[in-house]
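Missing here is one protein chain; the remaining ones are kept as they sit in the complex.
As written, the chain order gives the labels A and B, with residue 1 at the start of each chain.
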Amino acid sequence: MDDFSDADVAWLMDRAAAHREGSASRVVPPPVVGLLFLETSLRTRLGFSAAAARLGGWPLPVFEQRHSAISMDESVAHTVRALSGYCDVIVTRLPVPLNSDVLPLRPRCPILSGGDRGPAGEHPTQALIDLFALRNDLGGAAGRSVVVVGDPRMRSVVSLCRLLVRQGVGEIRVLTVPGLLAGRQPPGGVADRVRAVFDWSDAAGADFLYVAGIPHEAVSLEDRDRLRLTPERLAGLGEGCVVTSPLPVIDEIDEESWADPRLRAFEHSDDALFVRMALLELVLGAAG
Amino acid sequence: MDDFSDADVAWLMDRAAAHREGSASRVVPPPVVGLLFLETSLRTRLGFSAAAARLGGWPLPVFEQRHSAISMDESVAHTVRALSGYCDVIVTRLPVPLNSDVLPLRPRCPILSGGDRGPAGEHPTQALIDLFALRNDLGGAAGRSVVVVGDPRMRSVVSLCRLLVRQGVGEIRVLTVPGLLAGRQPPGGVADRVRAVFDWSDAAGADFLYVAGIPHEAVSLEDRDRLRLTPERLAGLGEGCVVTSPLPVIDEIDEESWADPRLRAFEHSDDALFVRMALLELVLGAAG
Partner (left out) sequence: MDDFSDADVAWLMDRAAAHREGSASRVVPPPVVGLLFLETSLRTRLGFSAAAARLGGWPLPVFEQRHSAISMDESVAHTVRALSGYCDVIVTRLPVPLNSDVLPLRPRCPILSGGDRGPAGEHPTQALIDLFALRNDLGGAAGRSVVVVGDPRMRSVVSLCRLLVRQGVGEIRVLTVPGLLAGRQPPGGVADRVRAVFDWSDAAGADFLYVAGIPHEAVSLEDRDRLRLTPERLAGLGEGCVVTSPLPVIDEIDEESWADPRLRAFEHSDDALFVRMALLELVLGAAG
């Protein structure tokens, strides 16, 4: 998340808003966008593919079968280096940390993280998408009370907390179960702004409720039930509360909850297109 | 098939003809076309991809691995809803019925069926491609004698029969084996126009012979032999008979039969591009 300066974030939000209003004129030539996804992803991969197309460019997806029993593969760094000669920008989703172990010394084009793994794993573009939702629905993050529901170790939560603190968020509560807190501290620099809570009554007063999701088999079925968004739990939130999720969700949101107009996850997914267009433009040098 | 009105069908045929002649000017902005294919398909998927490109747009293919042993997937409805925010139109090929169980309540763009499954499974775009072949080679379906060879339960056969009856076809004979008739009635509304026959001599006099194909292991090898198109059986057809197939075929058409100029399956596959371009334009609102 730290790779984006405050000026970058401000530019991105304004630029995404211009795309959303349809008032953005072209600022970069149509780009060839490499999509190196070595981990499953639907939204990030297709979202950046659509963003490439909406900029007049070309998505170039790479699904490489790796680590199969009968092959010795070239290194990820070599793959990225070669691909960087074909593309104007590469978006990556890797099952390992995106660092100098996997990045080539001198790529020929910018690399944009679409999520990585490891102790410092982040998902910064998702956090920017979430901030855009806050901006559009609530005027921004400053002073707001945000409740994150689910697994605080998820990379999208880590990046979101970091970004919200930089944006002057009022407070962040993480509604979770004790088992998901084990062995992991809140991300550095934001620990004093993040507080764990364990009961839906502690979500009251939230301006923005973020259903982060829970990895399959990360917790018991009882704990999954405990964290599920239901109409009853929605009833405990304020009328102006905005509820969202980076998606996908399986059972983290009860089907009946979708009828509630405060749940705006798909609308935010739609708006994500504009943020991804702005992100591609930013790394292509459009921000000047 | 009923989703296309007679006016739609007429517009599609004229529009496809204009594309075929190269006289069609652009009527829709270059579209982003999502291709959600959860079942194997070569022709429909690549054909609509090429059609998107020929309209100046972008194909956006989705091959999602689903129902794997170790994952809990989001619902198809959620996937379609999210994808509909990125695309101008989505073409689907699903292993289940395309109905409200899998369609989101409010998709953001039109959904075009590229074939679905279930008791009411259809393949309407293929039927329109077949009608375009009839129009180009025989002036249309009205009054024509059509013989379908193979499995009458196939979705392409169901859609074709429905469409041909609407177009005033003279008669439809289905050349099949008794085992393939078990447990299935001809599609509703067309039963009185469709007659099952069991011998190639009953194909005599056909204007249009449609080799529908037979699913692998659906019948015995003897029955496959019985339904195979061979030079001898071609010899029993009239000189002006047009023979086609929606493809792929494995052994349903004997290799030697391909030398016969009456067999025009690949030419019709080529012309399918123009029908698919017109279909994308129709659902994008071009028909006004």
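The working rule: a residue touches a chain if its C-beta (ideal position, glycine included) is under 8 Å from a C-beta of that chain, and two chains touch if they have at least 3 such contacts.
Remember, it's a predicted structure, so these values are computed and weren't measured experimentally.
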Handout entry: Hidden-chain contact residue, picked from the options B:27, B:53 or B:286
Key = B:53
Practice task
Quick one: say which of B:77, B:96 or B:247 touches the chain that got left out.
Solution key: B:247
Problem - Given B:42, B:120, B:191 or B:204, the one touching the chain that is not displayed - result: B:42
Problem - chain B, residues in touch with the chain not shown (by the definition above) - result: 40, 42-43, 46-47, 49-50, 53-54, 58-59, 216, 247-251, 266, 269-270, 272-273
Problem - Residues in chain A touching the chain absent from view - result: 32, 34, 57-58, 60, 62, 64-65, 70-74, 78-79, 81-83, 85-87, 108
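Assume only the chains that are shown with their structure count from here on.
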Practice task
Let me have the rounded angstrom distance from the C-alpha centre of chain A over to the C-alpha centre of chain B, please.
Solution key: 40
